[in-house]
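As structure tokens, the structure follows; a few thoughts come after it.
Heads up, one of the protein chains got dropped from this complex, but the rest are sitting where they should.
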Amino acid sequence: MAMQKIITFRTDQQNGLYDITSDVVSLIKASKVRSGIASVYARGSTAAIMIQENWDQSVQNDVVTLLRRIIPPGIWEHDRQDNNGDAHLKAGLVGASETIPIIDYNPGLSTWQNIFFCEFDGPRERREVVVTIIAEK
Amino acid sequence: MAMQKIITFRTDQQNGLYDITSDVVSLIKASKVRSGIASVYARGSTAAIMIQENWDQSVQNDVVTLLRRIIPPGIWEHDRQDNNGDAHLKAGLVGASETIPIIDYNPGLSTWQNIFFCEFDGPRERREVVVTIIAEK
Partner (left out) sequence: MAMQKIITFRTDQQNGLYDITSDVVSLIKASKVRSGIASVYARGSTAAIMIQENWDQSVQNDVVTLLRRIIPPGIWEHDRQDNNGDAHLKAGLVGASETIPIIDYNPGLSTWQNIFFCEFDGPRERREVVVTIIAEK
């Protein structure tokens, strides 16, 4: 009965959202937990987790556009080290974790809510998301 | 002993914060959990959860003003579908979940912290927030 799993994958864009819903749902199903929570955590200080619509690609593109607009590249103190100050700021603002309820053995997402890994400093050969399932008791 | 509950309510504004603290506190009390966490989750990809001051309406109004300022309506790729691209972006940036500690049978909020549901695409006849209580062990 797997209750914690590290999901790994590669990213092919510098900035982009990657849908990890099916991986999280698989783990919830495998856990056989009826009621509880699934904690989803992005390892890496230039990445984040966002619950967002997945009808098509448009909202995902808009997220990248918005973050570039409010956090432009090239103007940060940290750029003198890695030239990725904007990536860290985007990650910090969106946040590394989201917690999703488990209701009757299923994720408590609404119809249009999916779970996305946000890449802000890609492409990367290996990214990691930790999913931890906690039963109500 | 209720440990998970879906709170439902209607919203009457297009953008607005709704205080759901008393509902969450009721569930914490009913759970008889001494120490643990309460996970609060907004179902719906145009809504979010924010911990914020509730002295009066001013901060709630300021949240709406700020988000309109940094995420203006009408300029997003998603607007071609639903004309609510800004609502999705606001929801993604604020975030769908917050986790509140339970300390000695009570919510671990500070004096001025309340729990708000953020509506970004209202009014809606029915909105849902899932509260899940997890005991320390």
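Read from first to last, the chains carry the letters A and B; within each, the first residue is number 1.
In this section, a residue touches a chain if its C-beta (ideal position, glycine included) is under 8 Å from a C-beta of that chain, and two chains touch if they have at least 3 such contacts.
Because the structure is a prediction, the values reported are computed rather than measured.
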Residues of chain B in contact with the chain not shown: 35-37, 50-53, 55-56, 58-59, 61-63, 65-66, 70, 93-95, 98-103, 108-110, 112-113, 134, 136-137
In chain A, positions touching the absent partner: 3-4, 6, 39, 41, 43-45, 70-71, 76-78, 80-81, 85, 88-89, 91-93, 95-97, 99, 128, 130, 132-135
